[in-house]
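Every protein chain but one is kept in place in this view of the complex.
Chain nomenclature is as follows: A, B, C and D, assigned in order of appearance, with residue numbering initiated at 1 for each chain independently.
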Amino acid sequence: MKKSATLTVDGVGKSFGGLHILKDISLEVFKGERIGIIGPNGAGKTTFFNLLTGDLPPSRGEIYHNDKKITKLPNYKRTRQGMVRTFQKNNLLNELSVLDNLLLTLQRKLGYGYVWYKMRNEKKYKAIYEEAHQLLEKWGLKHRTNAIVKNLSYGEQRQIEILLGVALEPQILLLDEPTAGMSQSETDYIVDLLYKLPKDLTLLIIEHDLDVVFGIADRMVVLYDGGVLVEGSPEMVRNDPKVNQIYIGSEEEQIC
Amino acid sequence: NSAIQSTGSSNEQPSNNGTNEETDEQGVVKIGSILPFSGVYASLGKDLSDGMKLYFDQVDWEAGGVKIEMIEEDTEADPQVALRKLRKLMDQDQIDILTGAVSTAVAYAVRDEVDSNQLPYLASHAGGNDLTRAQRSDYIWRSSFSSWQIGHSMGAWAYENIGEKIYMAAADYAFGREVSAAFKEAYEAAGGEIVGEVYPPLGNNDYASYLTTIGSAEADGVYGFFAGSDAVRFVQQYEQYGLKERFPLIGSGWLVAEDLRESIGMAAEGAFVSTFWDYNLETAENEEFVTAYEEAYDRRPTIESLEGYDAARIIVEALTALDGDVQDPDKIVEAISEVEFVSPRGPIKFDQDTHHIIQNLYITETVVEGDRTENKILETVESVQDPGE
Amino acid sequence: MLEVKDLHTYYGESHILHGVSLQVKESSVSILLGRNGMGKTTTIHSIIGLVPPKSGQVILSGEELQTKPSYQISKMGVGLVPQGRRIFPNLTVKENLLTTHRSVKGGWTINKIFELFPRLKERETSMGGNLSGGEQQMLSIGRALLTNPKVLLLDEPSEGLSPIMVKEVVNIIKQLKMSGLSMLLVEQNVSMALELADHVYVLNKGKVVFDGTAEEFSPTIRHDLLSLSS
Amino acid sequence: MDIIGAQLVNGLSYGLLLFIITCGLSLVFGILGVLNLAHGSLYMFGAYIAYSLTATFSQSFWLALIIAPLSVALIALVVERVLLRPTYQLGHLSQVLLTFGLAYVFHDIASIIWGSNVLTIVVPDVFSGSISLFNQVFPVYRLVVILVGILIATILWYIQSQTRWGAIIRAGLSDKEMVGALGVNIKLVFTVVFVIGGLLAGFGGVVAAPILGIYPSMEFQTLILALVVLVIGGLGSIAGTLVASVLVGIVETFSRFLFPELSMFLIFGLMAIVLVVKPNGLLGKKVA
Partner (left out) sequence: MKTFVSYVTVLVLLGLAPFVLSLFHINLLSEILILAIFALSLNILVGYTGLVSLGHAAFFGVGAYTAALTAQNLSSNLFITIGLAIICSLIVAALIGIFCMKVSGFYFLMLTLAFSQMIYSFVYQSTSLTGGSNGLSGIPRVSIGDFQFGNPVLIFYLILAVFMLAYFGLRLFVQSPFGQVLIGIRENETRVKSMGYNTGLYKYFAFIIAGAIGGLAGSLYTFFNGFIAPTDVYWTMSGAVLIMVLIGGAGTMLGPVLGAALIVTMETVISSYTNSWMLIIGATFIIFVIFFPKGLVGIGQSLYHLFLKNKRKGKVDDKSEAA
C-alpha cells in the first residue's frame, strides 16, 4: 500500500503548548490525485499544511514522500523535492516587482540559485526571463509585470501568490484557500488554470468556496476537532449530515 | 603642490624644506598642536591649550624675532583621527614644530609619521614609557612625565611611611599598568610586599565589588591608580565602603587632581600621592604662574595647564636660541634638547639619551582646609631620571 | 446616514478613484461590488481616512469627514472590518478586543462578542497572530463591533470563513441592520452580499458603473459587469 | 561566606540601578518599536540638570528628583513631536540613525552648558549614612536604590500588562494604521509613551548620578550597558528587563570579584550565550 502512495501521513499530530490542535491524522495521497480539504475555522487545516511542508515540526507521527521519510526534512528541501505550497495569508516579496518575485522563483527551479559571478539580466538568462513572461501572459498579469507587489490590490496579490507556487512545476501542490479574496471572474479564470495543470500533479487544496473545491477534488477530507471526520468522494461529503451540521450549515441554502 | 611632487622628494629629504623658506620670509613659525578637545579627555586638552596660550601671551607670541602661530587640531583622543590631523598640519599648514598628544596611543600613532618626516615633536602630556625608550626618535622630546617616574617615585616612600603590605588597584589600560608596575618595582625593591592586585576596566564607574574584595585583604595600605571620573568614583566609594578608616590610600597625583577634588569632596582627605607639580608648591615661579593663570582664566590651573605652559616655554626658548631660524629640523631638536630652566614645578632639563625630561617629584597629602581639600607637600624626590629602558 | 460625493483618490501619482459617489441610508446595507483592483478597498480607506481623498466629500449625518484624521472619524461612529483582517498579532484575543472597546450603554461588550463567536472565547488567551484565518476574521469583526459604530464598513468580511460561519455572519449583519446600524459591505461572495443588500454599487476602474436597488441588479447586469470580458 | 553575601548585595543594588536606567528604554522600544539611542543622553541630561539644581540653585536633592525628570520629559516631548514623528513610517533603522544623531547633538550641547569636568551629586543626609551587613559597610543609598527599583518595576508591569492602555499601546507597535482606524489617537499615545520614557531616563540620571557620577561621554557607556540589559531580558518585556538587570548586576559583580580582568568580556559573553540559547532574550516572545 505504502509503495504506490506519493505522500503518506502516518499518525501525525501537533500541539502548541497544551493545545492539541491536530490529534492523529493518517492519510495516503496517490500521484495525480486532487484532494480537497475542508473543515470549520480553526480545525487545523493550515496547521496540517505546515506539517506537510516542514514549516512546523509535527509533535508526533511520520510523513513519507515517495516512501522516503521526510518528517524532519527542512522545508526548502521538500520544495526541491517537488512539494510546493501557497500561503493562506499573502506572503510575497512586497517591495519587489511582480517580475522579480517570479524570477527569483524560476531561477531556483532552473538551477541558477548559487551562481554569484554572473549578473542576472535578460541577455544572460534568457530561459528564466522567457518563462516568466510566458507565465505572466498566461495568467493575465502581463500588465502588472513591473508593478511593485505591495501596490497591487489584495485580489491581485492573491493571484501572484498562486502563480509563484505553480511556477515551480511541483509534483505535489498544496493550495491554502487560493481563491479567497478573488472576485468571481478571477476565480473562474484561476480555477480553469488549475484544471489544466498536468494530470500527474498531485493537488491538495484547502478551500471554503464549495463550488471550487467540489469541482476540482476527486476526494475530500473533512478535518474536525483535530482529526479526520469524513473522507470520501465530494458527493458523499456534500450529503454527509455531520459535515452539513458542522461546516456547511443546516439548511441547504444557495448562499455559496 | 601636488602629492606626486611632495612624495618625490620626501623619500630623501625632509618634506617641509621647500615651504620653510616661505614662512621665513614672513617671519612666522607654525606650531601644530594635537589635543583632544572633544571626548573623554576634552578637559585635559583644554587645560593644556590654555596653559600654552598663557605663556605665548606672555611673550606676545614672538620668539627669536619671529611670530608664533599655533594651529590646534582636535584628535578626539582617537589615534587614527590624530594621524589624519597630523597629515593635515604637515601638508596643508606646513607646521615647523609639533606638540601635544594626551593619549599615549596618539603619541605612538604619530611617532612613525613624525620620525620619517623629520618633524620636531615635543610631547606635552602622553606618558607611555616606550615613547622615550624603545620607540625613541631623534625628533621626539618629552616635557611632561613618564609612567615610570610617577609610579616609581612612590615606592620607597610608601614602604617607609605606610607599611610593608600594600594592595594595588589600577585602571586596566597601558598607562595604569605601567605606573603600577613601576610602583611595584620600587616598593618591592624597598622591601615591601604587594599582597594583591586588581585591574578594573578603564571607565568602570562602580567599584563596589572591587572594594569588597580589597576590604577583605590583609594590608597596610592601598595603592590606587585612577584618573578622571574613575578617580572620583574610586576615592568616593573607597570612603563609602568604609575602607578609608582601615587602610590609607596612596596613588598618583591624578587620584586627587586639582580639577577633581571639588567633586570628590571630603573623601579625598588623607590620600598620599606622588606628582610632579601641585597647586600648593611654594616657589616664586609657581606663585607667579598660578596668579597669572587665575587672572587669565578665572579658575585654578591643573597639572595639564602647567604642562602646556612649560611646553610653550620650551618652544619659545628653543626658538630664541635659534634666532627664529626653523629651516633645519635637526637644529630645532638640538635647541630643544638644550633648554633648561626653573619651571613652576621646579628645575627641569632634558636627558640627552632618552629625550625625556628630568624633574622633581613630590609626595603630597590631602588635607582639609576650610570647606575644601588641599594637597600639602610632604616630601620632594629630586631630579628623577627615567632609566630609558 | 453616510454619503460619499465625487471622491478622487490617488496613490502618489496614480489616480485610483475617479469620482466615486455612493450612499448608505439609515439602517440599511449598501454593497459595493467589483472585480479585483477596481478600487473598493481604496473607497473604504478614503472614507475612514487611511488614504485621504484628494477631492470630494464624505458626509456622516451632516458632518464632513474627509479632512479629519482616521481616529476622529472612527470616534464619530464609523467602524471598520478591514480587508485581510489586520488583527494585532502580538496581542491576545482578549487584548485585541480590549483595545477598541468603547463602552456605550446597551452596546457591544466583550462578553457579547464571545457569545457571538464561541470560538474566540475558546482562544481567549491565544496570541492574535497564532489564530487561524477564520478565527482572525471573527476577531476582526468583533473588534469593529466593540467600537459601537453608527456606520460599519466591512471589507470582504466573509473571506476565509467556512460556509456555516458565513451564514452566521449574514445573520449577524441582518440583526445589526434591524438594530439600526448602517453598513457598507464590500464582497466577492456576490450571492451572500445580495442577500443582504438594500442598495448595490458596482465599481469598475475607480468609477461607479452601477447604482441601483438589489432588485434592479438583475443577473444579466451582474454578468455584464462582473465577468472577465468586461 | 560573608564576602559572597556582601557581593550579592552589591550585585543586587547594581542590578536594580541598571533597571532604573534601562526601564525607559525598554518601555519605548517595547511599545513604539523605537530603539532610542538618545536614551543615554536623556539620562545624562537628568544627571546634569540635577547637578545644577543641587549645586547651584536650590541645594535640594529632593527638588532635583522632581524637577530634573520633568525637564527631561519636556525635552523628550519636543524630540518626539518635532523629530521622531515624521519618521514613524520610515522603519526602525531610520529612528536608530535619527536618535544616534540626537545623541551626538546632545553630547555637545551638554558639554557646552556644563563643560567637560567630572561632577558629582551629593545625596541628602538621610541617605548618606552606612549600614553594616555581612560584616561589610554598605552606603544606605545603595539599599534605597534597591527599593526604588522594585517599586518602579511593579508600577510599570502593572500598567503594561494589566490595563487597557497597555494593550492599546502594544497594538500600535504592530499596526499603527489600524489602531488609528479603530478610534485611538495613536500619535498622542506615542507622544505620551515617549515622554514617559524620557521621564524615566531623567529619573534614572538623578538616581544614578551619586553612584556612577557625571562625566563627559557618560551617556554612551550607559547606553551600551542599557542595550545589553534590554536584549538579555527580551525586547518589550518589562519583567524581562528586570530579570536581566538583576542577572547582569550579579554576574558583573561576581565576575569583578572572581575574574576582574574579564568583566567586560563576560557581560557580552553572557549576552551572546543568552541569545544563542534563547534567540528572543530571556522573556521575549516571538509571534508568527
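One rule holds in what follows: contacts are C-beta pairs under 8 Å (C-beta built on N, C-alpha and C of every residue); 3 or more make two chains touch, one makes a residue touch a chain.
Please read these numbers as outputs of a predicted model, since none were measured by experiment.
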Taking the full complex into account, find the residue in A:V84, A:A132, A:I172 or A:V237 that is in contact with the omitted chain.
A:V84
Of the candidates B:K67, B:R177 or B:R299, the residue in contact with the absent chain is B:R177
What subunit A residues would touch the chain not displayed?
53, 55, 74-77, 79-80, 84-85, 87, 91-96, 100, 103-105, 107-109, 112-121, 125, 164, 168
Just the residue numbers, please: which parts of subunit B touch the chain that's not shown?
1-4, 6-7, 10-11, 37-38, 42, 73-74, 76, 78-81, 83-85, 87-88, 90-92, 104-105, 108-109, 111-113, 128, 130, 135, 172-175, 177, 202
To test your reading of the contact rule: which positions on subunit D touch the chain that is missing from view?
35, 83, 86-87, 90, 92-95, 97-98, 100-109, 111-112, 220, 224, 227-228, 231, 235, 261-262, 264-265, 268-269, 271-272, 275-276, 279-281
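Keep this in mind: only the chains that are shown with their structure count from here on.
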From the C-alpha centre of subunit A to that of subunit B, how far is it in Å?
74
Among subunit B residues, those touching two or more other chains are none
Which positions in subunit C touch two or more other chains at once?
130
Graph shape for the chains shown, where an edge means the two chains touch. Line, ring, star, complete, or other?
line
Which residues of subunit D touch subunit C once you look at their complex with the stated criterion?
164, 167-168, 170-171, 173-175, 177-186, 285, 287-288
Subunit B partner contacts - residues on subunit D that touch it in the complex:
3, 6-7, 10-11, 13-14, 17, 108, 111, 115-120, 122, 130, 136-139, 142, 211-218, 221, 252-254, 256-257, 260-261, 263-264
Sort out for me which residues of subunit C touch subunit A in the complex.
11, 34-38, 41, 83-84, 119, 123, 126, 130-135, 137-138, 156, 159-167, 170, 188-192, 195, 226-228
